[in-house]
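Only a single protein chain was left out; the remaining protein chains are all shown in position.
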Amino acid sequence: MHAAEDLELVGAVDKDDSLDALASAEVVVDFTHPDVVMGNLEWCIGNGIHPVVGTTGFDAGRLETVRGWLAASPGTNALIAPNFGIAAVLMMHFAQQAAKYFESAEIVELHHPNKADAPSGTARRTAELIAEARRKAGLGPSPDATTTELEGARGASVDGVHVHAVRLAGLIAHQEVILGGDGEILTIRHDTMNRSSFMPGVLLGVRRVQGLAGLTVGLDRLLDL
Amino acid sequence: MHAAEDLELVGAVDKDDSLDALASAEVVVDFTHPDVVMGNLEWCIGNGIHPVVGTTGFDAGRLETVRGWLAASPGTNALIAPNFGIAAVLMMHFAQQAAKYFESAEIVELHHPNKADAPSGTARRTAELIAEARRKAGLGPSPDATTTELEGARGASVDGVHVHAVRLAGLIAHQEVILGGDGEILTIRHDTMNRSSFMPGVLLGVRRVQGLAGLTVGLDRLLDL
Amino acid sequence: MHAAEDLELVGAVDKDDSLDALASAEVVVDFTHPDVVMGNLEWCIGNGIHPVVGTTGFDAGRLETVRGWLAASPGTNALIAPNFGIAAVLMMHFAQQAAKYFESAEIVELHHPNKADAPSGTARRTAELIAEARRKAGLGPSPDATTTELEGARGASVDGVHVHAVRLAGLIAHQEVILGGDGEILTIRHDTMNRSSFMPGVLLGVRRVQGLAGLTVGLDRLLDL
Partner (left out) sequence: MHAAEDLELVGAVDKDDSLDALASAEVVVDFTHPDVVMGNLEWCIGNGIHPVVGTTGFDAGRLETVRGWLAASPGTNALIAPNFGIAAVLMMHFAQQAAKYFESAEIVELHHPNKADAPSGTARRTAELIAEARRKAGLGPSPDATTTELEGARGASVDGVHVHAVRLAGLIAHQEVILGGDGEILTIRHDTMNRSSFMPGVLLGVRRVQGLAGLTVGLDRLLDL
């Protein structure tokens, strides 16, 4: 963030530090832990500071609580996003938009072998968005004549969309959405090469959060799509 | 088109046939030749038939002429599209939308070795759309430190966007738009496996042309994006 | 085969025709059915004609029988191959050669949605070859820290190698072998665009079968690798 000339870094606090060092900030970026993020947000919003949040674990109840705090602090806004990678967010958005035009849709996600969950949260969410778009368009299940399957070969089914998870040394974080119809295929692929890929999305959030009204969930809401 | 149950085929004419066989049609699909398409359109529009046109060669002057005919035949509409492949049209649209969020953009198109032009018309058009989106977003040229280049290695420049054309036996028609930023890549790829890939787009045009107002240029206007 | 100037087509027989029309041939190509292929081979070999066979269903017993017929007809050779696609055969061979140098290996095969079996026979065979190469090199299982898996997400296990089968409208027949190690990935991909892809392999077999000694199983034996 030091490299963004239009922004000034007021302070940085680690997990046991007091938040007071941030009192003069206009925006606070929170990539902490589900156990502490709610306390951080209450303090920020109470002090009129706009939080930009990448911490996970926000369910409907937590979002409602944040909305309450924002209502009590007019002029303060918050951005909470499960993914700050712009390429990943665009991949999901385009997959959702395109899904209704194709007979078939599947997802292949590929990650380093230290990942604990399969498929990834991003793949699950993408599958849900595709499934929802297909339902709205009145599409039934993707065609599949498989009668003899070695267990697991056809992947996991997330809301009817087949999802395959590759785990391989050398990989980082990648996902391919493959949409197919009559003689044509559309593939939308996202490759994350390192953690700095989240930075442009965070900076976009920091620059835009003051202009948002109240609570915004998801980076895609800031992309003019 | 025989397989589309909600549509009825009134007639089909070849290049030296009279158009009268089509007089009872509501919609006429025209995939003919730049030399004859204007005559066909004048006749269709004059007879209150909505044309869906995949013939190439429409410049601003020709479009203006068609607009004039439509104005003189209220309630008649026309759809003219340079590309009826839904996957190709989506690829172009998404590339245009995403371009402003990435520092770099290049295009690799891959076709069978009998193709006469390099790069393809679709690749040129995609590059123009990307270049326009970058300009609007205030992006300069993609970074490129090349100082020693074997002639042609960096491809052709279309409006500042590098475009590479692969010609290979076994290929049909494919295109990849690669967008890259800080540690992440977004790739949008389109594969056409055979000519039937144009059919869903043509059927979409046939079904929707009666609800369009006047002249519509481009299949993307019919996709709810 | 009409286009190969160095070869002459002596005759072609369909399933209920007599084989006598082929009596003057030097080589017979057999792409028939497991139910009739053995009868065809016995007749060919008995008549000193070299068979090139793409028919499936050859187990160890059948191969032994063919070896017996060839022993009784000195100077007659046979080529039996489960796959005549040169690209597919090379993919399998290279995967087998490379496997020992990489910590991880997985296979993604992608086919049209009318395919009955998942994974494909080619993917199963490739996985077996990779597993064998890894065993010989003393490699243990590919690393995988998955603790939470949605059923099927990690694919099928063929001899310890994870295999994923995508079924999608618009696809034909494709396979990707992905090998990964310390910060690098090697991907070997094969795309079949149509059935003519088997022809170069069949022609290679026809040209070379007379120079082979006795029974040869697998097209890779004819490729100078």
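Labels for the chains are A, B and C, by order of writing; each one numbers its residues from 1.
The working rule: contacts are C-beta pairs under 8 Å (C-beta built on N, C-alpha and C of every residue); 3 or more make two chains touch, one makes a residue touch a chain.
This one's a predicted model, so the numbers in the text were calculated from it and none came from an experiment.
K.L.:
So which shown chains sit in contact with the chain we cannot see?
P.N.:
Touch partners of the hidden chain, whole complex considered, are A, B, C.
K.L.:
Tell me which residue among C:Gly85, C:Pro119, C:Gly170 or C:Gly205 touches the hidden chain in the full complex.
P.N.:
C:Gly85
K.L.:
Among B:Pro51, B:Pro82 or B:Gly183, which one is in touch with the chain left out?
P.N.:
B:Gly183
K.L.:
With respect to the chain omitted from the figure, which of B:Ser157, B:Ser196 or B:Gln210 is a touching residue?
P.N.:
Of these options, the touching residue for the absent chain is B:Ser157.
K.L.:
Mind pulling the chain B residues that touch the left-out chain?
P.N.:
102-106, 108, 110, 113-119, 124, 142-158, 162-171, 178-185
K.L.:
Provide the residue numbers of chain C that touch the chain removed from this figure.
P.N.:
85-88, 90-91, 94, 97-98, 101-102, 179, 181-197, 199-200, 223, 225
K.L.:
Touching the missing chain, which residues of chain A?
P.N.:
Considering the whole complex, chain A reaches the absent chain at 170-172, 191, 193, 197.
Keep in mind that, in the parts below, only the chains that are shown with their structure count from here on.
K.L.:
So what shape is it, when you link every pair of chains that touch: line, ring, star, complete or other?
P.N.:
Shape of the chain contacts: complete, all pairs touching.
K.L.:
Over half of interface residue numbers shared between chain A and chain C means same, under half means different, so which is it?
P.N.:
same
K.L.:
Starting from the mean Cα coordinates of chain B and chain C, work out the distance between those two points in Å.
P.N.:
Computed from C-alpha means, the inter-chain centre distance equals 40 Å.
K.L.:
What's the distance between the Cα centroids of chain A and chain C, rounded to whole Å?
P.N.:
43
K.L.:
Enumerate the residues of chain C that touch no fewer than two other chains.
P.N.:
Expected reply: 170-171.
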